[in-house]
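Here you go, one structure.
Missing here: one protein chain of the complex. Every other protein chain is in place.
What follows is subunit A.
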Amino acid sequence: MRVPSQAELQERKRVQIGIETTSNAQSTDFPGHWPGENHEWNLDYIKENLNVKFHTSTPFDSEFSLIGIDTSVANAFRRILLAEIPTLAIETVFIYQNTSVMQDEVLAHRLGLIPLQASRRGLNWMKWYQKPTEEDEGSGAPSDYNCAILRLNVKCEWQEGGLQRAARGETDPDKLYVNHSIYARDLQWQAIGKQAEMFADGPIQAVNPDILIMKLRPGQEIELLMHAMKGIGQDHAKFSPVATASYRLLPTIDIMKPIIGADAKKFARCFPKGVIRLDSVTSEEASELDCKENEVKAVVANPMRDTVSRECLRHAEFKDKVKLGRVRDHFIFRIESTGQWESEDLFLESVKLLKVKCQRMRRGLDAMMN
(Lines give C-alpha, C1' and ligand atoms only; values in the text may rest on other atoms or scores of the structure.)
Protein backbone atom coordinates (compact mmCIF):
# COMPACT_ATOMS: atom_id res chain seq x y z
CA MET A 1 0.00 0.00 0.00
CA ARG A 2 1.32 3.35 -1.04
CA VAL A 3 1.51 6.03 1.56
CA PRO A 4 1.53 9.56 0.15
CA SER A 5 4.05 12.03 1.42
CA GLN A 6 3.03 14.99 3.50
CA ALA A 7 3.82 17.33 0.60
CA GLU A 8 1.69 15.27 -1.72
CA LEU A 9 -1.21 15.36 0.72
CA GLN A 10 -0.79 19.09 0.97
CA GLU A 11 -0.78 19.37 -2.82
CA ARG A 12 -4.01 17.40 -3.10
CA LYS A 13 -5.75 19.81 -0.79
CA ARG A 14 -4.80 22.87 -2.82
CA VAL A 15 -6.57 24.66 -5.63
CA GLN A 16 -3.87 26.55 -7.46
CA ILE A 17 -4.54 30.15 -8.36
CA GLY A 18 -2.72 31.14 -11.54
CA ILE A 19 -2.69 34.42 -13.35
CA GLU A 20 -5.32 33.41 -15.88
CA THR A 21 -6.50 30.01 -14.68
CA THR A 22 -7.17 27.95 -11.61
CA SER A 23 -6.14 24.34 -11.49
CA ASN A 24 -6.75 21.28 -9.41
CA ALA A 25 -10.26 22.50 -8.62
CA GLN A 26 -12.11 19.61 -10.21
CA SER A 27 -12.67 16.39 -8.39
CA THR A 28 -12.23 13.04 -9.99
CA ASP A 29 -14.89 10.46 -10.71
CA PHE A 30 -14.12 9.05 -7.26
CA PRO A 31 -13.75 12.06 -5.00
CA GLY A 32 -11.33 11.50 -2.20
CA HIS A 33 -9.84 8.39 -3.79
CA TRP A 34 -6.37 7.94 -5.25
CA PRO A 35 -5.07 4.89 -7.01
CA GLY A 36 -3.18 2.45 -4.89
CA GLU A 37 -4.26 4.00 -1.62
CA ASN A 38 -6.84 2.93 0.87
CA HIS A 39 -9.65 5.42 1.23
CA GLU A 40 -12.24 3.08 2.64
CA TRP A 41 -15.20 4.69 4.42
CA ASN A 42 -14.22 5.38 7.96
CA LEU A 43 -16.48 7.24 10.31
CA ASP A 44 -13.69 7.90 12.77
CA TYR A 45 -11.58 9.44 10.04
CA ILE A 46 -14.46 11.75 9.14
CA LYS A 47 -15.11 12.60 12.77
CA GLU A 48 -11.52 13.43 13.26
CA ASN A 49 -11.19 15.58 10.18
CA LEU A 50 -14.58 17.30 10.11
CA ASN A 51 -14.49 20.58 11.87
CA VAL A 52 -16.92 23.48 12.11
CA LYS A 53 -15.62 26.77 13.36
CA PHE A 54 -17.83 29.82 13.76
CA HIS A 55 -16.33 33.22 13.02
CA THR A 56 -19.33 35.46 13.43
CA SER A 57 -22.84 34.59 14.40
CA THR A 58 -25.66 37.10 14.51
CA PRO A 59 -29.33 36.35 13.82
CA PHE A 60 -29.09 37.77 10.31
CA ASP A 61 -25.54 37.01 9.37
CA SER A 62 -23.17 34.24 10.25
CA GLU A 63 -19.82 33.14 8.97
CA PHE A 64 -18.23 29.83 9.76
CA SER A 65 -15.65 27.47 8.42
CA LEU A 66 -16.64 23.99 7.42
CA ILE A 67 -13.49 21.95 7.13
CA GLY A 68 -12.91 18.44 5.97
CA ILE A 69 -15.81 17.59 3.70
CA ASP A 70 -16.07 17.12 -0.02
CA THR A 71 -17.06 19.99 -2.30
CA SER A 72 -20.23 18.22 -3.39
CA VAL A 73 -21.52 18.05 0.17
CA ALA A 74 -20.72 21.66 0.90
CA ASN A 75 -22.36 22.71 -2.34
CA ALA A 76 -25.41 20.63 -1.48
CA PHE A 77 -25.76 22.60 1.75
CA ARG A 78 -25.47 25.85 -0.18
CA ARG A 79 -28.08 24.81 -2.72
CA ILE A 80 -30.47 23.64 -0.06
CA LEU A 81 -30.03 26.90 1.82
CA LEU A 82 -30.91 28.90 -1.26
CA ALA A 83 -33.73 26.88 -2.62
CA GLU A 84 -35.19 24.23 -0.37
CA ILE A 85 -35.72 25.52 3.14
CA PRO A 86 -39.37 26.46 3.46
CA THR A 87 -40.45 29.90 4.56
CA LEU A 88 -43.66 31.86 4.74
CA ALA A 89 -44.38 34.54 2.14
CA ILE A 90 -47.41 36.27 0.73
CA GLU A 91 -48.62 34.19 -2.17
CA THR A 92 -52.10 35.45 -3.02
CA VAL A 93 -53.40 39.00 -2.82
CA PHE A 94 -57.10 39.77 -3.00
CA ILE A 95 -57.51 43.36 -4.02
CA TYR A 96 -60.80 44.90 -2.97
CA GLN A 97 -59.80 48.47 -3.56
CA ASN A 98 -56.73 50.03 -5.10
CA THR A 99 -57.04 53.59 -6.25
CA SER A 100 -53.33 54.29 -5.92
CA VAL A 101 -51.02 54.87 -8.85
CA MET A 102 -49.50 51.44 -8.43
CA GLN A 103 -50.95 48.68 -10.54
CA ASP A 104 -52.44 45.64 -8.81
CA GLU A 105 -49.83 43.22 -10.15
CA VAL A 106 -46.92 45.43 -9.15
CA LEU A 107 -48.35 45.90 -5.69
CA ALA A 108 -48.90 42.17 -5.30
CA HIS A 109 -45.35 41.48 -6.46
CA ARG A 110 -43.93 43.92 -3.94
CA LEU A 111 -45.99 42.44 -1.12
CA GLY A 112 -44.78 38.97 -2.01
CA LEU A 113 -41.15 39.98 -1.65
CA ILE A 114 -41.56 41.28 1.92
CA PRO A 115 -39.81 38.84 4.31
CA LEU A 116 -42.09 37.68 7.12
CA GLN A 117 -41.22 36.33 10.54
CA ALA A 118 -43.16 34.43 13.16
CA SER A 119 -42.77 32.00 15.98
CA ARG A 120 -40.63 29.00 15.10
CA ARG A 121 -43.19 26.62 16.60
CA GLY A 122 -45.99 28.03 14.50
CA LEU A 123 -43.99 27.89 11.34
CA ASN A 124 -43.00 24.29 11.91
CA TRP A 125 -46.61 23.47 12.56
CA MET A 126 -47.75 24.95 9.26
CA LYS A 127 -48.10 22.66 6.30
CA TRP A 128 -47.70 23.03 2.57
CA TYR A 129 -50.54 24.56 0.67
CA GLN A 130 -51.70 22.47 -2.24
CA LYS A 131 -53.08 24.34 -5.19
CA PRO A 132 -56.46 23.06 -6.42
CA THR A 133 -55.97 20.66 -9.29
CA GLU A 134 -57.76 20.71 -12.61
CA GLU A 135 -59.65 17.51 -11.83
CA ASP A 136 -60.74 18.49 -8.35
CA GLU A 137 -61.39 22.20 -8.14
CA GLY A 138 -62.60 22.00 -4.57
CA SER A 139 -59.30 20.59 -3.30
CA GLY A 140 -56.57 22.51 -1.59
CA ALA A 141 -58.80 24.88 0.32
CA PRO A 142 -56.73 27.31 2.36
CA SER A 143 -57.11 26.67 6.05
CA ASP A 144 -55.52 27.67 9.33
CA TYR A 145 -52.75 25.07 9.06
CA ASN A 146 -51.53 26.13 5.62
CA CYS A 147 -52.44 29.74 5.19
CA ALA A 148 -52.11 32.93 7.19
CA ILE A 149 -54.32 35.88 6.54
CA LEU A 150 -52.91 39.38 6.45
CA ARG A 151 -54.78 42.55 5.79
CA LEU A 152 -53.79 45.98 4.61
CA ASN A 153 -56.37 48.73 4.70
CA VAL A 154 -55.02 52.23 4.34
CA LYS A 155 -56.64 55.40 3.18
CA CYS A 156 -54.74 58.60 2.63
CA GLU A 157 -56.39 61.83 3.64
CA TRP A 158 -55.53 65.46 4.16
CA GLN A 159 -54.29 66.40 7.56
CA GLU A 160 -56.25 68.99 9.39
CA GLY A 161 -55.27 72.24 7.73
CA GLY A 162 -53.11 70.38 5.24
CA LEU A 163 -54.89 71.78 2.26
CA GLN A 164 -54.27 75.31 3.45
CA ARG A 165 -50.64 74.55 4.10
CA ALA A 166 -50.32 73.07 0.63
CA ALA A 167 -51.82 76.22 -0.83
CA ARG A 168 -49.19 78.20 1.00
CA GLY A 169 -46.49 76.16 -0.72
CA GLU A 170 -45.72 73.46 1.83
CA THR A 171 -44.45 70.36 0.07
CA ASP A 172 -43.44 68.07 2.93
CA PRO A 173 -45.93 65.20 2.82
CA ASP A 174 -45.54 64.60 6.56
CA LYS A 175 -47.09 67.97 7.21
CA LEU A 176 -49.87 67.60 4.68
CA TYR A 177 -51.33 64.13 4.60
CA VAL A 178 -52.26 61.24 6.82
CA ASN A 179 -51.11 57.79 5.73
CA HIS A 180 -49.12 58.99 2.76
CA SER A 181 -46.69 56.09 2.92
CA ILE A 182 -47.47 52.45 3.49
CA TYR A 183 -44.77 50.45 5.23
CA ALA A 184 -44.39 46.76 5.85
CA ARG A 185 -45.36 47.34 9.47
CA ASP A 186 -48.87 48.22 8.32
CA LEU A 187 -49.53 44.59 7.38
CA GLN A 188 -51.99 43.21 9.91
CA TRP A 189 -52.04 39.53 10.63
CA GLN A 190 -55.40 38.04 11.43
CA ALA A 191 -55.14 34.78 13.35
CA ILE A 192 -57.58 32.09 12.35
CA GLY A 193 -58.31 28.69 13.89
CA LYS A 194 -55.42 27.29 15.87
CA GLN A 195 -53.05 29.98 14.68
CA ALA A 196 -53.59 32.23 17.70
CA GLU A 197 -52.39 29.44 19.92
CA MET A 198 -49.54 28.22 17.74
CA PHE A 199 -48.19 31.71 17.10
CA ALA A 200 -48.71 32.88 20.67
CA ASP A 201 -45.02 33.59 21.20
CA GLY A 202 -44.45 35.34 17.91
CA PRO A 203 -47.09 36.77 15.63
CA ILE A 204 -46.70 36.83 11.88
CA GLN A 205 -45.23 40.15 10.87
CA ALA A 206 -42.71 41.71 8.54
CA VAL A 207 -39.07 41.27 9.53
CA ASN A 208 -38.20 44.81 8.53
CA PRO A 209 -41.05 47.09 9.50
CA ASP A 210 -39.62 50.00 7.50
CA ILE A 211 -39.91 48.57 4.03
CA LEU A 212 -41.77 51.17 1.99
CA ILE A 213 -44.49 49.43 0.03
CA MET A 214 -46.03 52.40 -1.71
CA LYS A 215 -46.99 56.02 -1.41
CA LEU A 216 -50.49 57.44 -1.42
CA ARG A 217 -52.00 60.84 -1.86
CA PRO A 218 -55.34 62.13 -0.53
CA GLY A 219 -58.28 60.26 -1.94
CA GLN A 220 -56.30 57.12 -2.64
CA GLU A 221 -57.13 53.98 -0.82
CA ILE A 222 -55.88 50.44 -0.47
CA GLU A 223 -57.94 47.54 0.77
CA LEU A 224 -56.30 44.15 0.52
CA LEU A 225 -56.44 40.68 1.93
CA MET A 226 -53.39 38.52 1.61
CA HIS A 227 -52.74 34.83 1.97
CA ALA A 228 -49.27 33.96 3.18
CA MET A 229 -48.23 30.40 2.49
CA LYS A 230 -45.28 28.14 2.98
CA GLY A 231 -43.08 27.62 -0.02
CA ILE A 232 -39.49 27.04 -1.12
CA GLY A 233 -37.01 29.15 -3.00
CA GLN A 234 -37.08 26.78 -5.94
CA ASP A 235 -40.62 27.91 -6.63
CA HIS A 236 -40.04 31.63 -6.19
CA ALA A 237 -37.15 33.67 -4.83
CA LYS A 238 -39.45 35.23 -2.23
CA PHE A 239 -39.52 31.91 -0.36
CA SER A 240 -35.75 31.75 -0.13
CA PRO A 241 -34.78 32.05 3.57
CA VAL A 242 -31.49 33.72 2.75
CA ALA A 243 -30.48 36.98 1.16
CA THR A 244 -27.66 34.85 -0.04
CA ALA A 245 -25.77 31.85 1.19
CA SER A 246 -22.45 30.95 -0.29
CA TYR A 247 -18.99 29.81 0.52
CA ARG A 248 -15.47 30.58 -0.46
CA LEU A 249 -12.39 28.47 -0.04
CA LEU A 250 -9.71 29.46 2.43
CA PRO A 251 -7.02 31.32 0.52
CA THR A 252 -3.39 30.34 0.98
CA ILE A 253 -0.35 32.41 0.25
CA ASP A 254 2.94 30.57 0.06
CA ILE A 255 6.01 32.73 -0.04
CA MET A 256 8.53 30.54 -1.83
CA LYS A 257 11.47 32.92 -1.67
CA PRO A 258 11.74 35.67 0.90
CA ILE A 259 10.42 39.10 -0.10
CA ILE A 260 12.38 41.83 1.53
CA GLY A 261 12.57 45.58 1.78
CA ALA A 262 10.60 47.85 -0.53
CA ASP A 263 9.33 44.77 -2.34
CA ALA A 264 7.85 43.51 0.89
CA LYS A 265 5.96 46.73 1.40
CA LYS A 266 4.69 46.57 -2.13
CA PHE A 267 3.78 42.95 -1.60
CA ALA A 268 1.74 43.85 1.45
CA ARG A 269 -0.10 46.48 -0.55
CA CYS A 270 -1.14 43.82 -3.03
CA PHE A 271 -3.36 42.31 -0.35
CA PRO A 272 -6.06 43.68 1.91
CA LYS A 273 -4.96 45.00 5.26
CA GLY A 274 -3.89 42.39 7.75
CA VAL A 275 -3.13 39.62 5.31
CA ILE A 276 0.60 40.26 5.10
CA ARG A 277 2.65 41.22 8.10
CA LEU A 278 5.98 42.98 7.79
CA ASP A 279 8.55 41.55 10.19
CA SER A 280 12.00 42.88 10.60
CA VAL A 281 14.75 40.50 9.68
CA THR A 282 16.68 39.19 12.64
CA SER A 283 20.44 39.08 12.64
CA GLU A 284 20.72 35.33 12.11
CA GLU A 285 18.30 35.49 9.22
CA ALA A 286 20.11 38.43 7.69
CA SER A 287 23.17 36.49 6.68
CA GLU A 288 21.08 33.67 5.36
CA LEU A 289 18.86 35.96 3.33
CA ASP A 290 21.71 38.10 2.12
CA CYS A 291 20.28 41.37 3.41
CA LYS A 292 20.69 43.88 6.17
CA GLU A 293 19.37 43.44 9.65
CA ASN A 294 16.14 45.23 10.56
CA GLU A 295 14.99 45.30 6.99
CA VAL A 296 11.39 44.27 6.61
CA LYS A 297 10.32 40.88 5.39
CA ALA A 298 6.86 39.89 4.19
CA VAL A 299 5.18 37.23 6.28
CA VAL A 300 1.73 35.80 5.82
CA ALA A 301 -0.34 36.82 8.81
CA ASN A 302 -3.96 36.06 8.11
CA PRO A 303 -4.77 34.51 4.72
CA MET A 304 -8.44 34.29 5.74
CA ARG A 305 -8.83 37.99 5.03
CA ASP A 306 -7.44 37.78 1.54
CA THR A 307 -9.90 38.48 -1.25
CA VAL A 308 -7.72 36.71 -3.83
CA SER A 309 -7.41 39.71 -6.12
CA ARG A 310 -4.31 38.02 -7.62
CA GLU A 311 -2.62 41.40 -7.70
CA CYS A 312 0.76 40.00 -6.55
CA LEU A 313 0.92 37.74 -9.60
CA ARG A 314 0.85 40.77 -11.87
CA HIS A 315 4.16 42.17 -10.78
CA ALA A 316 7.39 40.82 -12.20
CA GLU A 317 9.33 41.22 -8.94
CA PHE A 318 7.21 38.57 -7.21
CA LYS A 319 7.59 36.07 -10.02
CA ASP A 320 8.37 32.60 -8.62
CA LYS A 321 8.44 34.06 -5.13
CA VAL A 322 4.80 33.56 -4.30
CA LYS A 323 2.28 30.87 -4.89
CA LEU A 324 -1.42 31.49 -4.38
CA GLY A 325 -3.87 28.74 -3.65
CA ARG A 326 -7.03 27.83 -1.85
CA VAL A 327 -7.74 24.92 0.44
CA ARG A 328 -10.11 22.51 -1.27
CA ASP A 329 -11.92 21.31 1.79
CA HIS A 330 -11.99 24.46 3.86
CA PHE A 331 -15.26 26.18 3.11
CA ILE A 332 -15.85 29.57 4.64
CA PHE A 333 -19.60 29.72 4.62
CA ARG A 334 -21.50 32.95 4.86
CA ILE A 335 -25.23 32.89 5.43
CA GLU A 336 -27.35 36.03 5.43
CA SER A 337 -30.80 35.27 6.68
CA THR A 338 -33.83 37.25 5.61
CA GLY A 339 -35.19 36.92 9.12
CA GLN A 340 -37.53 33.99 9.31
CA TRP A 341 -34.75 31.71 10.52
CA GLU A 342 -31.74 32.48 12.63
CA SER A 343 -28.78 32.31 10.30
CA GLU A 344 -27.08 29.49 12.23
CA ASP A 345 -30.29 27.48 12.45
CA LEU A 346 -30.48 27.70 8.71
CA PHE A 347 -27.30 25.68 8.33
CA LEU A 348 -28.54 23.02 10.71
CA GLU A 349 -31.81 22.95 8.83
CA SER A 350 -29.94 22.39 5.59
CA VAL A 351 -28.06 19.51 7.17
CA LYS A 352 -31.34 18.08 8.34
CA LEU A 353 -32.86 18.41 4.89
CA LEU A 354 -29.87 16.75 3.27
CA LYS A 355 -30.20 13.92 5.72
CA VAL A 356 -33.87 13.53 4.84
CA LYS A 357 -32.95 13.49 1.19
CA CYS A 358 -30.32 10.83 1.76
CA GLN A 359 -32.75 8.72 3.71
CA ARG A 360 -35.24 9.05 0.90
CA MET A 361 -32.58 7.99 -1.55
CA ARG A 362 -31.69 5.05 0.62
CA ARG A 363 -35.31 3.99 0.85
CA GLY A 364 -35.51 4.25 -2.89
CA LEU A 365 -32.44 2.09 -3.30
CA ASP A 366 -33.79 -0.42 -0.85
CA ALA A 367 -37.04 -0.55 -2.70
CA MET A 368 -35.14 -1.10 -5.92
CA MET A 369 -33.16 -3.97 -4.46
CA ASN A 370 -36.10 -5.75 -3.02
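Note that a contact is a pair of C-beta atoms (placed from the backbone, for glycine too) under 8 Å apart; a residue touches a chain by one contact, two chains touch by 3 or more; residues count from 1.
By definition in this document, contacts and distances are computed from a predicted model.
Trainee: Can you tell which of "KAD8-like protein", "DNA-directed RNA polymerase subunit beta", "Vacuolar ATPase assembly protein VMA22" or "Calcium load-activated calcium channel" UniProt lists for the chain that's not drawn?
Mentor: Result for the unshown chain: "DNA-directed RNA polymerase subunit beta".
Trainee: Of A:Ser57, A:Gln164, A:Thr244 or A:Gln359, which residue touches the hidden chain?
Mentor: A:Thr244
Trainee: Which parts of subunit A face the unshown chain closely enough to count as touching?
Mentor: 15, 17, 20-23, 25-27, 71-72, 74-76, 78-79, 82-83, 95, 98, 101, 103-106, 109, 113, 171-172, 233-234, 236-238, 240, 244-249, 272, 307-311, 314, 326, 334
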